[in-house]
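The complex is shown incomplete by one protein chain, all other protein chains being positioned as in the whole.
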Amino acid sequence: MAILVDKNSRVMVQGLTGGAGKFHASRMLEYGTNIVGGTSPGKGGLTVHDKPVFDTVEECVKQTGADVSVIFLPAVAVKEAAIEAIRAGIKFLVVIPEHIPIHDMLHIREEAVRGGTTVIGGNTAGIISPGQANLGIMPDIAFTPGRVGTVSRSGSITYYVADTLTRTGYGESTCVGLGGDPVLGSTFDEILLKFEEDPETKAVVMTGEIGGVYEERACGVISKMKTPVLAMVGGIFAPPGKRMGHAGAIVEGKMGTAKEKLEMLAGAGAHPCKTFKDIPETLKKLGV
Amino acid sequence: MAILVDKNSRVMVQGLTGGAGKFHASRMLEYGTNIVGGTSPGKGGLTVHDKPVFDTVEECVKQTGADVSVIFLPAVAVKEAAIEAIRAGIKFLVVIPEHIPIHDMLHIREEAVRGGTTVIGGNTAGIISPGQANLGIMPDIAFTPGRVGTVSRSGSITYYVADTLTRTGYGESTCVGLGGDPVLGSTFDEILLKFEEDPETKAVVMTGEIGGVYEERACGVISKMKTPVLAMVGGIFAPPGKRMGHAGAIVEGKMGTAKEKLEMLAGAGAHPCKTFKDIPETLKKLGV
Amino acid sequence: MRLYEFEGKALFREFGIPIPEGRLAGNHQEVHEIARALNQPVVLKSQVLTGGRGKAGGIKFADNADEALKTAEELFKIKIKGYPVERLLIEAKFEIQHEYYIGVTIDRANYKLVIIASGEGGVDIEETAEKYPDKIFRKSLSVKQELYSFDALNIAKKIGIPSEHLKTAAAIIVDLFKMFKAYDAKLVEINPLVLTADNRLIAADSRISLDDDALFRHPELKAIGIEKRHEEGEMTPREQQAHEWGIPYLDLDGNIGMFPGGAGFGIMGNDFIHYYGGQPANFMDSGGGPSPERIAKMLVLLDENPNVNAIFGARFGGISRCDDFAKGVVMFLKEHGLSKPIVMRMTGNMWREGVKIFENAKKENPKLFEKVEFHGIETPIEEISKRAVELAAGRGAR
Partner (left out) sequence: MRLYEFEGKALFREFGIPIPEGRLAGNHQEVHEIARALNQPVVLKSQVLTGGRGKAGGIKFADNADEALKTAEELFKIKIKGYPVERLLIEAKFEIQHEYYIGVTIDRANYKLVIIASGEGGVDIEETAEKYPDKIFRKSLSVKQELYSFDALNIAKKIGIPSEHLKTAAAIIVDLFKMFKAYDAKLVEINPLVLTADNRLIAADSRISLDDDALFRHPELKAIGIEKRHEEGEMTPREQQAHEWGIPYLDLDGNIGMFPGGAGFGIMGNDFIHYYGGQPANFMDSGGGPSPERIAKMLVLLDENPNVNAIFGARFGGISRCDDFAKGVVMFLKEHGLSKPIVMRMTGNMWREGVKIFENAKKENPKLFEKVEFHGIETPIEEISKRAVELAAGRGAR
């Protein structure tokens, strides 16, 4: 099994006729992802890789039964595209583009909560449930079906973690890229809860990063999870990030340094790892 | 009994330190209205007519238990004042000023529906439950406690109707001025329903006017009411009002002429009256 | 208040809605210059604040600048529904491939903004709406909601805009909705939105009505000449005078001068006069809490109207105070003098004080009150109405 996407997901691509959309759609199809169509306003009626293109998500959903969407559009178009998908009933949305305005992400998040849609990104490499579906820009070379889930703010870290899990025979149930932007569609805790509910996921590797507040948000969930969580945090040796004025310091308090994050996660019951090779060693100890 | 306000209502005045607020508050107090305080931002701590003035409605509600408010403020300040009252938990709000921007009234209405507040006005003479409370600018000379409710878009018509009911011995339970503006806080149907629930109100005189769509909205309710409704509509001989472009005609269809309104109301079961003296004659026939 | 076509188009341009190339001309020489600069066939559009301008001959075409000059000379002479043509909008002519309709207005019964669109634009849109309601597409939004491009695209699709123009049309719809909200509009219409033979989408006409009461929020409009005005058309000299004094006033065809308090009874009082066989000469509203000066000016308007035989007065003091009312009447009687008979009724807030003012003035100078019949709450308003009809019919003082 897997979380969020599997071989039964009916996947559409917003921006299917664009350069990136077309290129990655073909990769996703090659991987076996069940792409059913896509959108490109004003280009309804065309086909790309033999899949129908529609003017609006609403039409695409009606005609193809799409329930998952991946956005490949310029950052300026993401706010409306995401809200369109949410309003059209898409239940899981992957936002690939980077440089999305933060206020736009706040709007998207509000609509997503209201519409009951899970959003990942922006600035994510996407999500892969190995052997079933690959949504986004992740290279399939690192991934193999298996029993460990991963969730990370970084695409490259996701590849290295999966590479390690694949190499050591664990494989992955689903690998989720939360995205690298300061405000994201989903947070670690929300994804961890989904892994907790997945019987095939025997452990989760969560890789965080200096800055932001999402790792801290995860602690409450980790302390209640039965599935073991392995945690890495990048930036232990990075110079401390600059705070945004007094207000940032007041709102986010002591949050943000990698060392503190890792300590908090460990305190909540996660198993800390330094480099990737600590991952299989820890899994072995845990008997996963 | 009465609807919306009675002698137990705890009434506050927004704009209590202003000229109009002060003047009419004293009249309202003289009538016996239970005014408990008022607001004037920046003037918290003063008293007017021995009643305490607060900076915000929230404070006034907390300190005095106010549950009804009357707004005497310039039109530009009404939107925020009304929303403030609604958010502070005021359950019945009387908006006296005229010339409130229509878009502002749409905002107020949305907040009122969400907050469960009944709003009357803008551009209303107010509401009076004779012998109990007089909220707004209505002269008390025309009113006497009794058994007929009135609801009108016009202050002057309210006075004439009450004058007639008083003169003929029926008296009034409550007289409601919906207000003269194109978009109002409440509609005829909403007020009629409240009269229907009041056991002391034996009949309702509803006086409408050429233009707008509120009389038409009332028909559905009238046809289901047990309490008899008498209807007058002003503007039978007025030249037809100008439509607002094609869009106005499309949205409002055939609505709006006084003659059609009166016919529709009669069709829904209301008893049409031409001049005020028809009112007591009709009531007599109905055995009220 | 209604905007002229050229004013509406200036707002369209500000919001990025495409309009035809063109300029406003105040005389025929300017028309010549503009047409020469455009250097192509043009359309000359009379700028008047009334509908039906096309059917009345207010829109003409010309193939070149000289022809435009001649046509303009004629247009500047005509009147449309009584309104003289003082300005012409001169625009490059275009060939029509299709006409669409897009409008935004307020659905008062449901407290929503509503976007209306149709694939059958043009002057017959109302007929289309009535006969073929399926051809009209509506979308309601709360005043707090944003109109998103995908919603607009959906509307554009539903009214049959061709694929290659969907994004442009959606942008126009989104911008029109933004403009509606930004300027506190009551109505904005593009009718027709034209798809030209050379495949451009253009707002060929504008119809905009703004909320007078929200003008204070838009001082920038004053800079481009858009100020408070009547909803439609121009005014009679007396209406113009009343407008300058800030008094809502309309001339009607009868001979009874209507001097009521409040708009509500202003309208219904007219019905009463009709019921008793009379004809009102006007509609008038005193506004809330009129000053004595304003009351006096209202009487001046009626007394100086040669059509008026008698005046019907009614005052139920609410926000208006009877003492101010009485002061105003006395001020008028003293400073202007009354030439027509008047019957009136006064009651409500401060009526005792009002009565005292009348009594004192009458004691001082009884002649002032010769033509005045004065009543209080004891006389039903129906009696006053009946008496005004008698007075106007020349059945004189009792």
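Going by the order they are written in, the chains are A, B and C; count residues from 1 in each one.
FYI, a residue touches a chain if its C-beta (ideal position, glycine included) is under 8 Å from a C-beta of that chain, and two chains touch if they have at least 3 such contacts.
This structure is a prediction, so every number in the text was calculated from the model and none was measured.
Although it is not drawn, the missing chain touches A, B when the whole complex is taken into account. When you scan B:58, B:260 or B:278 for touch with the missing chain, the hit is B:58. Against the chain not shown here, subunit A presents residues 20, 24, 27, 75-76, 96, 98-104, 106-107, 109-110, 123, 125, 137-139, 141-142, 152-160, 163-164, 167, 180, 182-183, 187, 207, 209-210, 212-214, 216-217, 232, 234-239, 242, 244-252, 258, 274-277.
Where subunit B meets the omitted chain, the residues involved are 41-45, 55-58, 80-81, 83-84, 87.
To be clear about the criterion, only the chains that are shown with their structure count from here on.
Chain-to-chain contact here is organised linearly: an open path runs through the chains from one end to the other. Subunit B and subunit C have centres, each the mean of its CA atoms, that are 27 Å apart. Rounded to whole angstrom units, the spacing between the C-alpha centres of subunit A and subunit B is 55. Residue numbers of subunit C whose C-beta contacts span two or more other chains: none are found. Shared interface positions of subunit B, i.e. residues touching 2 or more other chains, are not present.
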